[in-house]
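Take a look at this one; I'll ask things after.
Heads up, one of the protein chains got dropped from this complex, but the rest are sitting where they should.
Entry: chain A
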Amino acid sequence: MGHLENLKGTAKAVDFAKQNGIYIVLFALIGFFSFASENFLVSHNLMNVARQVSMLGIAAVGFAFVLLLGGIDLSVGSVITLVNVVCGWFMVNAGMNPVLAIFITLTMATLIGFANGWIIANIEMPPLIVTLAMMIIIEGVAFLISKGLPIYGFPDSFAVIGQGYLGPIPIPVVIMIVILAIGAFILNKTYFGRYFYAVGGNEEAAKLSGIKVKNVKYLVYSLSGFFAGVAGIVILSRTNSATVTAGKMLELEILTACVLGGVSVTGGVGRISNVIAGVLILGVLSNGMVLMNVTEFTQMVIKGSVLLIAVAFDCLQHRKAS
């Protein structure tokens, strides 16, 4: 029996290393930049990193849900842009109360997600195409509303969201933590969160187990839209100006963060605790590279490579499993 206990022990150790390996990468990266730049490992810079990644972390929760389902949502970047433009327009051009403006824009973002989900579930089109088309449409709409010009001059109260502090912690970071916690709660504790895994793992089996697969899809894409909306509001308040480039290419960064965090692009596998690590890695990488004066284009090369490596790693794991 002792032998079996022993085996169980090693099994746990192996599992732990497999499930948390991404944190080792994160700490290695932090160690590297601490050596490379004396400005990295200081508390206000670390807080900076946390604030910079907060929009990424917020939107990544919804995106992770979509990936778990075996789908993808390329429209999140342009949803962020549209939210910026629409919310800004309401507050400035329509003189609307910020709370109401936020409420309406988040509803809009959620409905866009729902529309994605509805088309994917009912017309059975590939999520890649549906959300790509949606991305282009929304970007166009954002241009039409703003005529390509920035909108600014928001009420002062609105700035709290992106620029305020709760004690020493920036509000965007607080929002991110709350949303990550909600995401983890949904996945680990609720039955519908469990359904995300089931549908992503084996849709047919999920259906036969009594899961209403369409409803799950509506929910997941709606949540993706909603969380992208929240990220958009945070960005708007932080930059104090609505531009049509607010969310440009963000979907790819969010995708990278999720895949780095071990969410499989083929669905069914992933955890929020590791997505956090993926988000932080990207944040540390950008921040560290800026501190080391790496040019923007070199940064692009590096970030693209990270995405490629992360997806390759995911695919290799799948190959090994089958």
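Descriptive notes on the structure:
Following the convention adopted for this analysis, a contact is a pair of C-beta atoms (placed from the backbone, for glycine too) under 8 Å apart; a residue touches a chain by one contact, two chains touch by 3 or more; residues count from 1.
In this text, contacts and distances are computed from a predicted model.
Hidden chain, UniProt protein name from the list "NADH-quinone oxidoreductase subunit I", "Fe-S cluster assembly ATPase SufC", "Formate dehydrogenase subunit beta" or "Sugar ABC transporter ATP-binding protein": "Sugar ABC transporter ATP-binding protein". Note on the undisplayed chain: of the listed residues A:T190, A:T245 or A:T298, the one touching it is A:T190.
If you put the hidden chain back, the residue from A:N97, A:N202, A:T239 or A:Q299 that touches it is A:N202.
The set of chain A residues touching the chain not shown comprises 4, 7-8, 10-11, 14-15, 189-192, 194-195, 197-198, 201-202, 204-212, 268-269, 321.
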